[in-house]
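All protein chains but one are shown in place.
After this line comes chain A, so read on.
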Amino acid sequence: MKKLIYIIVLISINTFSQTKFITKSGIVNFEASVPSFEEVAAKNNSATAILDTENGEFAALVLVKGFRFKNALMEEHFNENYAESDKYPKATFKGKIDGFLINKLTDKPSVFYLSGSLTFHGKTKTLEKVAVTISKKEDQINIVGNFTEKASSFDIKIPKIVSSKIANDIEVTFEFLLKSK
């Protein structure tokens, strides 16, 4: 009986060890501006991200309605005509950081490569080797990076009439300050 309890305790310690780092207020920005026209940019401060420090698996979720634009009408058009956020309220990423080892992290940012699949507007696209800089300070891990994607790869059509004011290449930047959970 005692042995059994020991085994159960051991297993539960293993499975509940602190290998998951989480944030609920990650920052994800995107910009599709064209020089000399009004800025087309939005900011989301409530992205969720989870990093498993044991194997480098990384998952993130962004609620599309949470993207805020400076211009209210632009925000409305983004939600209704481009991202169709009523139909597709979420953008998700699931992937892995190559060669991730928590012991390698220091308070100085070092470069890692992140690969995985990004789903937005009902379309999934594979992202390969996105350079991210990762640093660790006390019990917080900071992941910063950016990538460029085409709007057309997510089946987002930019009408001809505004195509000179919105870039097809969309620059996405992200910053996740993860805490151990």
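Note that in this section a contact is a pair of C-beta atoms (placed from the backbone, for glycine too) under 8 Å apart; a residue touches a chain by one contact, two chains touch by 3 or more; residues count from 1.
We take it that contacts and distances are computed from a predicted model.
For the chain that is left out, the UniProt protein name among "Glycine cleavage system H protein", "tRNA_anti-like", "ABC transporter permease" or "Chemotaxis protein methyltransferase" is "tRNA_anti-like".
The missing chain, though absent from the display, is touched by one residue of A:33, A:71 or A:115; that residue is A:71. Between the chain not shown and the residues A:19, A:33, A:48 or A:119, the one that touches is A:48. Within the entire complex, the positions of chain A that touch the omitted partner chain are 22, 24-25, 45-46, 48, 50, 59, 61, 63-66, 68, 71-73, 75, 85-86, 89-90.
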